[in-house]
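Note that one protein chain of the assembly has been removed; the remaining protein chains are unaltered in position.
On to chain A.
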Amino acid sequence: MKEAKKQGGLNAEIQSRIGHQLRAMYDDVVRQGVPDRFAELIRKLDGPEAAAAQIDETAKNDGRD
C-alpha cells in the first residue's frame, strides 16, 4: 500500500512537470509576438482573391525545384 501511494505521488509530480515543460516550450514562442512578415502579409492582402493568387504563385515556385 505504501509503495502504491509513493508511485501515485511520483506520477502526479512527473505529470505536472511534463505539463510545465510543454507550456514553457509553447509560451516561449507565443511571447515572441507577431513577426513583421505576417503583419505585412495580412495588411497587404485585399481579400480572398489576392490570397488565392499568392497560394498559386507559391505552388508554382515550389514546383520548380
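Please note the rule applied: a residue touches a chain if its C-beta (ideal position, glycine included) is under 8 Å from a C-beta of that chain, and two chains touch if they have at least 3 such contacts; residues count from 1.
The rule is short, and it goes like this: contacts and distances are computed from a predicted model.
Asker: Write down which listed name, "ABC transporter permease", "RNA polymerase sigma factor", "Aminotransferase class V-fold PLP-dependent enzyme" or "Aspartyl/glutamyl-tRNA(Asn/Gln) amidotransferase subunit B", is the UniProt protein name of the chain that is not shown.
Answerer: "RNA polymerase sigma factor"
Asker: Taking the full complex into account, what residues of chain A touch the chain not shown?
Answerer: 7-8, 10-11, 14-15, 17-19, 21-35, 37-39, 41-43, 45-48, 50-52, 54-55, 58, 62
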